[in-house]
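Only one structure is covered here, and it is reproduced in the block below.
All protein chains of the complex are present and in place, except for one that has been dropped.
To keep things simple, chains are lettered A, B and C as they appear, and every chain counts its residues starting from 1.
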């Protein structure tokens, strides 16, 4: 018999495969954080499935000792939808890079969000195509020089979170590869949320895009350049917790203010995870003018697609309790010879 | 010689092909409105290209006497991108249905918007798949009964406008098939905007989804159930122009108020086409609680992709003015035998 | 007026005897031709005829009234012999308007009968249809027998009493026409009357009006108002096996076959699809079968559709996807993944005319190459084809059996013609169909996901949710020995061989190929696949009766071929391969068996005529 111990440890979620990312890649930290989160989620290993597309990030499933499906580029959300509908008992995680999920896979991403299938989507955003050796991606900043844009890229980057909100997402969050406290918290929240939970993780590609997030992730600057969201709490940040966010007067625009002289905490906006407009405002904040928002940006659950399907099936079964295929075949016009 | 008359008439933009939509289809009205708009745009017929995917709406190019390319399902924005980059002189219009543009074509839609290629995107939204005989579409409301959802659809509809805003669109507008005054105005504005202009047109499919927009398009209700946006003007509507929109106090939520007793015009929000947050709020208004917003919801031009490409090419040519392929081939390490 | 009861049973004794009849109802899209055809089909079935039908829709949803491209028609071939095609030429054309006459007149055989509604021959309609002058007045219809009746007028007249508006009144004219045709062939009206009364139960005056029109048309035939040109015909019942019958379309047969197949191996069905003509009916039918463990999922596109189905198979369901040519093309990459991960999957391709968008409402069998070869790299799968609406049922069950037994994608080829056309079908006893239960692997000892059954070469199917079976799979090459990613050169060769060997080896587990007609001793063999079965079989049958030494082979299994096929083919002097494409099976047969097979190819978006095939065979045999 294969008795599972009461509580698994992080290590129990590591597969026997050698991890093959570049030394120093941010993916390691994310892997570690997730392996550390898993035991606390109360889900059995055999009920957990990691699904991915193609890319460095998409190698993720190989390193988890759960079930894993490394599929094709960009389509992981579609595979995951089939898996979850086929067996709603399973705990399904989708992992992909910014290219996988936002370039070739953008359509599946918005549709899984719209459908609200109960699963977790993790986007490892390194603002570059790692696996194919460094071309710019849809999240790369304007002017990114890469093998395919030697004179600099020209397109405005896409924001995973804003796109998701536009598509009707019910849970969006953000975190950083290196933040080993924050990341497990965000993973747990994503897991707890019923419906599609999207988590964008800023991830450093040490080989092709090293330091691209340093402006707000560096140890020295992070407190001043990030704001950690907490539901129901005023939007305060800064090492000294002396800065805050409020609306510019007579406008729908966020500004950062210093607390003390002119403004006090009570002037600040309070984070409300159910406020989609606030979510959009927070998601669009960019360094260096405004702090980058991390944490749960939006969370407002509604019925999930998989539940609704089950309900509909149950109802159909109830309406025609003992229906057999023979009944269908013999329905309509028949005659005897 | 083929001398073109000074000013063309609507009829000059009709091709010699018999129009093959169902009698009573809303597409006729859109065709008429566009043919009426064209002469005023000052673009030559031969410089105009209509590109479409597949669907009833996508038949559109056949009925225009300009150039036209009826491509494959969902990919029209990608074809249009190639056409515009290859010849930025051309005036490119993309036409598609809600299925074409938001289901199979969703990814190309968001990426053309993000790139901001200078072209017009018209989505004929009838909230149904017309050509394939009436299956529900990504814009169909929850509970839509269709051949593929006999017990009602389960997914939240996608909002073309909100999705576009999430993808970084710089121009989004909305109009109605039957509004032959408003529609040409919106078309003109879309055309004038430099960059990708998205126009969503509510279009009645008389065969498979008849009357789905009646709640806010019916002659009797339209004034009360629609708000026609005008930049810089307060958000007023109603037959008696006695209703308006403002923010709910201490929130980021729109409410409709009656003017007169408690509120006056000066309490209302003023439409600002450059305010993305307002745009999102306006786009998300739904009948019957709030009026449906029509007109230009958002317009905030930035550099277009095709211009930027040209600039980059010009710069490259300037840097290496007389570069020949021979120079490239002979560069690097060579030796003589 | 005669009472309804007394006219329901018809006296057919006095009629002219006919072996079989081909009739086509044609009219405007709004004229209810599909309904008319459907009712006539049922009535003919009740009369005991064998039959075959072919509904033909316009490409437009609802084209403007009176246009040729708006003509909708329904053809039925019924008779006392085995009916295998919807018929080469029409014996009778019912033309409800000038456009229908314009479009269909060339299909009528010399001396054939045209029944037409003179009430619709207004100048405007005549012009719209593209006639320069009124075809009833000039010599356009010379050589045909004509029955000109003001059906519109007579219908208006007979439904007057029910107080309908003009539009609704005119809507009854198809029933009037049907009544007349029922009279001609001695069909019973009872079932149609029952059906009308049920259908319009909430609008009884409409029901009564339609019934009245039906009866009036019938009475019109019964009374002396008809010219000598037309009389009653007697098409005797066919000799068929006893049992309960129904009409079945190819789309229904596939849907039900898949459901039965899944039940026989105890799997739930996950059907992921995206609408496309002519594949959508399968989605529609299955969407109504929720209570039979069928989940349908309308995906955002064809790629998501197949990926979701593969995901479902991975999770332990039977994943099925379905589309038509252009949509199947989009699935190529994902099919490769299913092949690489060796998951069961069924891909139903309802072929249509191409290339590209082509002629979506027209039939063709030109996706054979795509089915067998249409992916990157060496990526073999099972390809099955269906030959008639009823046959779709059996082949669908077989598709499920092979998919789960061999852990492989199966491409099931049908086509627009088969999907929509119908034939009477002896309802089988589902309990008698053999089970082929699947067991998901749960033995942890020495488990790895790519361990193979030594006999079938199928890999283990272990599914999420099973403790101890946790494993990772993907599209990168896997080690034969451990299932882990492997970049090893020899291993890649070994796995490639295993994938190919597995599919080839299936030939050991399928029936030997047989002859439909004739045998090895014949001179020429006609080899076909798919919906060409009917015309080929009839042509071969006819010519054999005329003394030609011609045999027929019709393939269900195309990848792999049955193992005796090569030897069968090699025994013939001539091998003729008629296809509704530019020569696809013929090319594969030549390559596989090095036999000098030659093609007879027709790419007109419609089925072969029996006579076309007869002519080629005769020409070939004459040298």
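Keep this in mind: a residue touches a chain if its C-beta (ideal position, glycine included) is under 8 Å from a C-beta of that chain, and two chains touch if they have at least 3 such contacts.
These figures come from a predicted structure and were not determined experimentally.
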item: Contact partner of the left-out chain, one of C:87, C:326 or C:424; value: C:326
item: Full-complex contact with the absent chain, from C:89, C:150, C:168 or C:477; value: C:477
item: Hidden-chain contact residue, picked from the options B:47, B:240 or B:258; value: B:47
item: Subunit A, residues in touch with the chain not shown (by the definition above); value: 18-23, 54, 56, 70, 72-74, 103-104, 106, 129-133, 135-136, 138, 147-151, 207
item: Where the missing chain touches subunit C, by residue; value: 59, 69, 324-330, 332-333, 336-337, 339-341, 353-359, 361-362, 364, 366-367, 369-370, 372-379, 474-477, 487, 489-490, 492-493, 496-497, 499-500, 581-582, 584, 587-588, 590-592, 594, 596, 602-606
item: Absent-chain interface as seen on subunit B, which is shown; value: 2, 4, 15, 17, 44-49, 51, 61-62, 64-72, 75, 77-83, 85-87, 89-90, 107-108, 111, 309, 312-313, 316-317, 319-320, 323-326, 328-330, 332-337
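We take it that only the chains that are shown with their structure count from here on.
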item: Selected pair, greater C-beta contact count between B-C and A-C; value: A-C
item: Of all other chains, the one whose Cα centre sits farthest from subunit C; value: A
item: Centre-of-Cα separation between subunit B and subunit A, whole angstrom; value: 29
item: Computed distance of Cα centres, subunit C from subunit A, in Å; value: 45
item: For subunit B paired with subunit C, centre-to-centre distance based on mean C-alpha positions, whole Å; value: 40
item: Sites on subunit A at which at least two other chains make contact; value: 107, 111, 309, 312, 316
item: Contacts with two or more other chains, residues of subunit C listed in rising order; value: 290, 300-301
